[in-house]
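This is the structure, below, for whatever I ask next.
One chain of protein is taken out of this complex; the other chains stay put.
Right, chain A next:
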Amino acid sequence: MQVEQMSSATPSVAPAKDVLLSVDGLGVEFRTSHRSGSSRMLRAVDSATFDVHHAQTVALVGESGSGKTTLGLAVMRHYIARQGTIRFQGDDIAKFKGDRLKAYRRQVQMINQDPYASLSPRMRIRDIVGEPLDAHRIHQSKDARDDAIELLAVQCGLPTGLLGRFPDALSGGQRQRVAIARALALKPQLVVADEPTSALDVSVQAQVLDLLRNLKDDLGVSYLFVSHNLAVVRQVADEVIVLLSGRVMERGRTEDLYAHPIHPYTRSLLDAIPVPEPDAPFTFSVGTARTSRRDLDKACPFSDRCPLATEICRTQQPPLEQKEPGRWAACWHSDSGDTPPAALISKGTNDHELT
């Protein structure tokens, strides 16, 4: 068994030349202010480390407030990180200026959660999809621009007849296809997709997930896929990063991570998803809602909910360590890579269970 202390060396499964984006020890903080005038720093992301490879989908999952969106926005260079680095093709994105920054803006694009808010209601679909092309002066002639836009529409399953319409004429699924076409217009290498299907109905969500998968295969684009929905992530991700309170709790290949989660937090998330089959073994587990949360600065962020928590969990943050080839977890109690006993986890602090 191999245990490797996480250091500044970026762990990676594939050869380094294949790495598109490399996030290393990233920390993002926000200043929160009080009426009293005092302020303190809120650490939204804390020492996050992971890679995104060419044509790979890496999912950032976690509950609300886990820092997954902040991390996505840091990759977009919406925030400049105080700690750690984000490297794109080996170069520190914080140092990008001028032409290099503009090139980065072409190479990395974003799809937002709500296609009702992310499309300007005053622009025709053609111009929404074409705006990135115009901003980067990609096409000299109007014909070339129109051809490019139509090709994008076809690629994204958008009827070209809709290009002259305004967003209000489109359904939610069609709008999200517009947002995807816009994100792909500049032929980016990485797309940050922040909850791209959460605003959609399930029958349409399945269409959009299918489209995203096909585009990845056809265009070789990589996705940083931010989602709270682990069932959706299972459908698209090659690798999953589980976040809690801004910290990476576990990461690994999707199949392995779902089949046997190492971290009790990952297991609690997976156990909570109602499998859409009435015969699947599943129970909703009653917990008790507590008001106060301990100060978790010096503790494992899961320690107040974890059935395996001991003294060390409450006093020291566990480092993210390699537990198995391709598997990392930050937990004091999963040294050997053994999955904690299922019965113990699913019972946990729950004092009532129904079948």
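In this text, contacts are C-beta pairs under 8 Å (C-beta built on N, C-alpha and C of every residue); 3 or more make two chains touch, one makes a residue touch a chain; residues count from 1.
Basically, contacts and distances are computed from a predicted model.
Asker: Looking at UniProt, which of "ABC transporter ATP-binding protein", "Glycine reductase complex component B subunit gamma", "PaaI family thioesterase" or "Peptidase" names the chain we cannot see?
Answerer: This omitted chain is identified in its UniProt record as "ABC transporter ATP-binding protein".
Asker: So which of A:L21, A:V232, A:M249 or A:A299 would be touching the chain we can't see?
Answerer: Answering carefully, the residue with contact to the hidden chain is A:V232.
Asker: Decide which residue listed in A:Q205, A:S303 or A:Q317 touches the omitted chain of the complex.
Answerer: Missing-chain contact among the listed residues: A:Q205.
Asker: Determine which one of A:S268, A:S303 or A:Q317 touches the chain that has been left out.
Answerer: Of all options in A:S268, A:S303 or A:Q317, contact with the hidden chain holds for A:S268.
Asker: Could you list which residues of chain A touch the chain missing from the display?
Answerer: Residues 63-64, 171-174, 201-210, 228-232, 234-235, 258-259, 268-291, 350, 352-355 of chain A touch the chain absent from view.
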